[in-house]
Structures are given as C-alpha cells and as structure tokens.
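Heads up, the thing below is written out as structure tokens.
Every protein chain but one is kept in place in this view of the complex.
This part shows subunit A:
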Amino acid sequence: MLELAAAFVLLAAAALGICSAIAGLRQEHARALITLAAGVNAAFLLVPLGLSLRTGRLEAQGAFLLQAAAFGLMLAGALLIAGAVKQEAGHGKLKGFGGMYYRSPWLAAAMTALLLSLAGLPVSGGFFGRLFILLETVSAGLYWVGASLLAAAAVTCYTLFGFIVQMYMRSYDGADKIGIKLSLLQRTMIGACALGSIVLGLVPGLLL
C-alpha cells in the first residue's frame, strides 16, 4: 500500500513539474509566472515525501528542509516584488519590470537573487535544495523522476529569464523613470528573502 502511495506521489511530482513548466511558457503575467515556477519547486518538495513512503519511514530530511526554506524565501520575496511592480505599473504583466535595473538597481539585484533560487541556479538555496533532492532521487534509482524534474527545471529557467531580459535589457515604457517606491517593511522583507536565498546557497548546511 505504501509503495503504491509512493509511486503516486512521485508520479504526481513529475506531472506537476512538467505541467507547471509548460504552462509557464505562454505566461505573460509576472505573478502567474512566479507561481508556476513555484509549482516546479513544489514538485521537487514532493519527491522526499515519495521516497519516505517508499522506505516506510516518514522523517524530516535535510534536503527537504533546505528546499522548503529556500522555497518559502524565494516565493515570498518574488511575489512581494511583483506586487510592488504591479502597483507601480498599473498592470501585472512582465513588461512592468522593464528597465528595473536602471530605475531601482538594488531591487533588481534582489529580484535576480530570488530568480536564481526559483530557477535552481547556483549559488542559491534553491540550487542546493534541488541538487540534494535530485541526488536522493538518483541514489534511489528513480532516474525517470530525476530526468522529468530536470527537464521541467530547464524550461522554467528559460521562462524565468524573461524577468532578467526585462530588468536588464529593456527600457521602462512608463511616463516617468523614477524608482519603484517601497515601504520600509517591504524593503526589509524583500532584502531578508533575497539575502536568505543567497546565504542558503553559500552555507547550505546552515539550517541543518
């Protein structure tokens, strides 16, 4: 019974990852894109659960905890920034991020750090979280799960770089070029999330 449940969870993880990645390809709205990328990250989180079910022992593992912490930070930070950009641009489309690096360089730097984590690129908490989960998956001989999740991760990485294109390579099409306004609380929270994502990448064993 547990084995059946494990197979179901692992299949669900692979399906969630691939569907989220494909849906992200045609997405133009920033928050939806972030949420779909979060779907791929959530798919990675499902794998340790499936592996635990396979062995019959449900216990919190290092890889799961790291990925969960990175997931929380990256999602919260990226959604906060997307919310602020939407408020400022008057729409939630990706092009609202246009020229952000030249208008608000620190905010662009924070968004870049969060995107690296969301895309699972080094050096970020998201990279190591995914890497360790992938190692556990492959160690267990579940190559098909690892390959599906990596394919989904590669597609998501490509779609998330749409933000980078907008922030660094495009110019802002709004009426004025004043930086994006944020409250002190917003700044603190975004800064903490971005910093946390990078610190988890530099010291992946910090929380464990």
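Going forward, contacts are C-beta pairs under 8 Å (C-beta built on N, C-alpha and C of every residue); 3 or more make two chains touch, one makes a residue touch a chain; residues count from 1.
Throughout what follows, contacts and distances are computed from a predicted model.
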Listed names "ABC transporter permease subunit", "NADH-quinone oxidoreductase subunit M", "Cytochrome aa3 subunit 2" or "Imidazole glycerol phosphate synthase subunit HisH", with the criterion being the UniProt name of the chain not displayed: "NADH-quinone oxidoreductase subunit M"
Residue in contact with the excluded chain [from A:Leu134, A:Leu182 or A:Ile198]: A:Leu134
Residue among A:Ala42, A:Leu66 or A:Val85 that touches the chain left out of view: A:Leu66
Subunit A residues touching the omitted chain (full complex): 48, 51-52, 55-57, 59, 61-63, 66, 101, 116, 121-123, 127-128, 131-132, 134-136, 138-139, 143, 146-147, 150-151, 153-154, 157-158, 161, 164-165, 168-169, 203-205, 208
